[in-house]
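One structure, as structure tokens, below. Some questions next.
Complex shown without one protein chain; remaining protein chains in place.
Note that the chains take the letters A, B and C in the order they are written out, and that residue 1 is the start of every chain.
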Amino acid sequence: MTELDVAGLQRRLADFAAKRDWEQYHTPKNLAAALSVEASELVEIFQWLTPDQSARVMDDPESAHRVTDEVADVLAYLLQFCEVLGIDALAALAAKIDRNERRFPPK
Amino acid sequence: MTELDVAGLQRRLADFAAKRDWEQYHTPKNLAAALSVEASELVEIFQWLTPDQSARVMDDPESAHRVTDEVADVLAYLLQFCEVLGIDALAALAAKIDRNERRFPPK
Amino acid sequence: MTELDVAGLQRRLADFAAKRDWEQYHTPKNLAAALSVEASELVEIFQWLTPDQSARVMDDPESAHRVTDEVADVLAYLLQFCEVLGIDALAALAAKIDRNERRFPPK
Partner (left out) sequence: MTELDVAGLQRRLADFAAKRDWEQYHTPKNLAAALSVEASELVEIFQWLTPDQSARVMDDPESAHRVTDEVADVLAYLLQFCEVLGIDALAALAAKIDRNERRFPPK
């Protein structure tokens, strides 16, 4: 991971949408739908691959680019969703890992 | 956003999976599917809501908890997916915003 | 396949929604979202299975019931979606198979 921070990216995304007058479309309902659509585009890349083939997907530059691009789209909509609802995604994940560590004790 | 960092959360998730012997299930194909399933669970919360109702989803503590929990799940699988494929999600998003700023000039 | 027909099931679904005053929720947008949520619930059953395990999913009565139930949910929302938009799903599929037979000549 780079030193880029989530808060900075979230501000860039909010600014990007505001300058294009796209905020009207960014209801939580629409952003959740867009997030799931992008997640499915990631699934599409893998849908006919065997588990082994899926593990080698970054070996081909073209599919590596496609995968990376879909990751960016998923994260973009996740952060925009969190922005409009005031959710701190990293804190939410930290709390969830805490809960899961109690819920699923290691073997 | 809190000071929690993405790299630290990603290490906790990798450690969590390793201790439970879950790495065998974490092919990129399976993690992409799990990510899309969690994104759909977020959509499910909103599926019958009007746009206005969707904007007020955090007013009710129970639905706020549910939304936050699904955000954590989506982010968890996205980071695990990136971990197994060596993708830097924040750098991918920064590069995508750069491209989109050129592709969609502001009004 | 049984002798049950699609048109009859579609009428039962429309009647079911009308009697419960649920038609107000059944916009095409909401029904498409609900369809995708149910499709993801089907994916969830398979997400950690190997290809071989996935082929034996009907051997266990409990998972067979779960799979069958999700198939019913997907078909229910697909038919309701088609009902509100006046789409003939079977004719659409027949036309698509015709096109695909020209587009992908057999080996």
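In this text, a residue touches a chain if its C-beta (ideal position, glycine included) is under 8 Å from a C-beta of that chain, and two chains touch if they have at least 3 such contacts.
In this text the structure is predicted, and so the values were computed from the model without any measurement.
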### Message
Need a quick check: the contact residues on chain C for the chain that isn't drawn.
### Response
1-2, 4-7, 9-10, 12-13, 16, 19-21, 27-30, 32-33, 35-36, 39-40, 42-43, 45-46, 49, 51, 54-55, 57-58, 67-69, 71-76, 78-79, 81-82, 84-97, 100-101, 104, 106-107
## Note on the structure
On chain A, the omitted chain is touched by residues 25, 30, 33-34, 36-37, 39-41, 43-44, 46-48
#### Entry: Residues from chain B at the interface with the omitted partner, ascending
33, 36, 40, 50-51
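One rule holds in what follows: only the chains that are shown with their structure count from here on.
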### Task
Please state whether the interface between chain A and chain B is built from the same residues or different ones, using more than half shared residue numbers as the mark of same.
same
### Summary
Per the C-alpha means, the centres of chain B and chain C lie apart by a whole-Å value of 27
### Query
What is the distance, in whole Å, between the centres of chain A and chain B, each centre taken as the mean of its C-alpha atoms?
4
### Query
Which residues does chain C have that touch at least 2 chains other than itself?
33, 36, 40
